[in-house]
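Only one protein chain is missing from this complex, and each of the others stays in its spot.
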Amino acid sequence: MQSPGALEISRRDLLVASAATVTVASTASLSHSQTNAPAASQSTKVSFTVNGERRELQLDNRTTLLDALREHLHLTGTKKGCDHGQCGACTVLIDGRRVNACLTLAAMHEGEGITTIEGLGQPGSLHPMQAAFVEHDGFQCGYCTPGQICSSVAMLEEMKVNIPSHATGDLLAPAEVTPAEIRERMSGNICRCGAYSNIVQAITEVAGRKA
Amino acid sequence: MRAFSYERASTIEAAAKAAAGTDGAKFIAGGTNLLDLMKLEVETPTHLIDVNRLGLDRIEPAPEGGLRVGALVRNTDLAADERIRRDYAVLARALLAGASGQLRNRATTAGNLLQRTRCPYFYDTNQPCNKRQPGSGCAALGGFSRQLAVVGVSDACIASHPSDMAVAMRALDAVVETVRPDGTTRSIPIADLHRLPGDTPHVEHVLERGELITAVVLPKPVGGKHIYRKVRDRASYAFALVSIAAVVLPNGTGRVAVGGVAPKPWRDEAAERELPNGAKAVTAKLLANARPTEQNAFKVALVERALSAVLAEARG
Partner (left out) sequence: MRFDTPATTNPIDQGKVVGQRIHRIDGPLKTTGRAVYAYEWHDPNTRYAYGYVVGSAIAKGRIGSMDVSAAKQAPGVIAVVTSDGIGELKKGKYNTAKLFGGTEIQHYHQAIAVVVAETFEEARAAAALVKVDYAEQKGVFDLAAAKDTAVTPKEGEPDSAAGDFDAAFETAAVKFDQSYTTPDQSHAMMEPHASIAAWNGDDLTVWTSSQMIDWWRTDLATTLGIDKEKVHIMSPFIGGGFGCKLFLRADAVLAALAAREAKRPVKVALPRPFLMNNTTHRPATIQRIRIGAERNGRITAIAHESWSGDLPGGGPEVAVQQTRLLYAGANRMTATRLATLDLPEGNAMRAPGEAPGMMALEIAIDEVAERLGLDPVEFRIVNDTQVDPENRERPFSHRNLVGCLRTGAERFGWQDRNKQPGTRREGNWLVGMGVASAFRNNLVLPSGARVRLDREGIVTVETDMTDIGTGSYTIIAQTAAEMLGVPVDKVAVSLGDSRFPVSSGSGGQFGGNCSTAGVYAACVKLREAVAQKLGFNSSDELTFAEGEVGAGDRRVPLAQAASDESLVVEDRIEFGDLDKTHQQSTFGAHFVEVGVDVATGETRIRRMLAVCGAGRILNPITARSQVIGAMTMGVGGALSEELVVDKERGFFVNHDLAAYEVPVHADIPHQEVIFLDETDPMSSPMKAKGIAELGLCGVAAAVANGIYNATGIRVREYPITLDKLINELPEVS
């Protein structure tokens, strides 16, 4: 159930933001060339797909994938919690694998396919993992939540292709989806609100549903 | 983060040459350590050479019967490889004990070997640190040193090497293969890769300017029981206080390398020969020259106790 008021603000912002993405990116680079433009070699053109849509950006080399998503494409569902690979709030999927978007340069992802939380589902058509997080109250402040959800979706895929973890008992046997496995594999996503117990239940439910 | 130019290298030779010919150039692979430090201006390269597309991402049989692990093989993929899981389990375990799923998906074999210390003073550019700024002093000596090294240290630096993977590789006698800018290659036993700090703690390894790690060769499997025991405060996503990489053969002999206690993976073949005599005997030799601080003196006892548990597990 939606709260019309709370949703209203964000919906409006979201619609405005996505409609204007292309314009914003181009004005930003325009302003650069007019003022203190960095030397040409200090910016790089990169194109990749984000949530299935092709994006082309001319970026300062220093731009992380995280800042490219948040500040240039205005996909702010991917969060900046620490910017140093110590919290997991920026977790996105690159060609299906989960990574910390804060510790990789956007320029390094030419031709790759990036999936963010916005690409998994929307209010009204939630991804099963998003729905399970709501059902099990697997979040509180919501700031680590997109990272937790992206991480958990990729993590279940990792288990399917038999990638082991620190919690895997026998390295030569396929890992099973147990609470201990989920906890270990999700440990790169910190939740200071402490929703861990509920998150594990949400993931367990989705894993079971899939099995 | 200072401005830098960026190129995507397409051949190994071009990458090495570019690195040698450009002041302040660095290779970037996973970037999980380098970018972290660049944001803080602990690292300030002026040029980055992206080596991710050099095709160094394969694990192949080595002619002598081991495995040749490409420098760009991601930690996740190395740990998941069936051959590694079967024949080099200590390495798979060490990799899986490190960092997080996300970081392991990016972090590379070569990058992991060359990752830099987590000493908090190294990370804070307001503080003196001989490793970051030679001659500025060491704030860790007399400061917060609980995580830091107890052996192989110097008056200039007590930083510890943070890798798990490298500890297992040390136990396995891995060999690092490189290409130099002039195109020549060489093989460096992992024991010789890292340097102790002495009075030049900023020089951490023997690689030359522009020299690129292309692979790590694991000698043919030695069998035995493979155990990697990582001791840490948090249950996961934390650096080791102490870690033990052990390969124990049925006769009670074997190999032991220790992490978290030294500026490099710590192994002493003389100490290792004491394995049949138990953890106390091994530790006494392994850490005979330990110079712990008040805050990290516990690591000496911890190594012995953790090793003792590892040996019990190996027997069991």
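Chains: A and B, in written order; residue numbering restarts at 1 for each.
Methods note: a residue touches a chain if its C-beta (ideal position, glycine included) is under 8 Å from a C-beta of that chain, and two chains touch if they have at least 3 such contacts.
Since the structure is predicted, the reported quantities are computational estimates derived from the model, not experimental observations.
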item: Contact list for the unshown chain, restricted to visible chains; value: A, B
item: Full-complex contact with the absent chain, from B:S5, B:N75, B:Q102 or B:Q127; value: B:Q127
item: Residue of A:T104, A:T168 or A:N198 in touch with the missing chain, whole complex considered; value: A:N198
item: Touching residues on chain B - with respect to the absent chain; value: 1-3, 39-41, 118, 120-121, 123-124, 126-127, 139, 142-144, 146-147, 231-239, 241, 278-280, 298, 301-302, 304-306, 308-309, 312
item: Sites on chain A contacted by the missing partner chain, in the whole complex; value: 1-11, 13-14, 16-17, 19-20, 23-24, 27-28, 31-32, 35-38, 60, 62-63, 67, 70-71, 74-84, 86-87, 89, 116-118, 120-124, 126, 130-131, 133-135, 137, 139-146, 149, 167, 179, 182-184, 186-200
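Operating definition for what follows: only the chains that are shown with their structure count from here on.
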item: Complex interface listing, chain B residues touching chain A; value: 1, 3-6, 8, 28, 30-32, 35-36, 39, 48, 50, 52, 76, 79-80, 85-86, 89, 92-93, 96-97, 99-103, 105-106, 235-237
item: Contacting residues of chain A [partner chain B, same complex]; value: 38-39, 41-42, 44, 60-62, 64, 83-85, 88, 91, 97-100, 103-105, 107-108, 110, 151, 154-155, 158, 161-166, 168, 171-172, 183-190
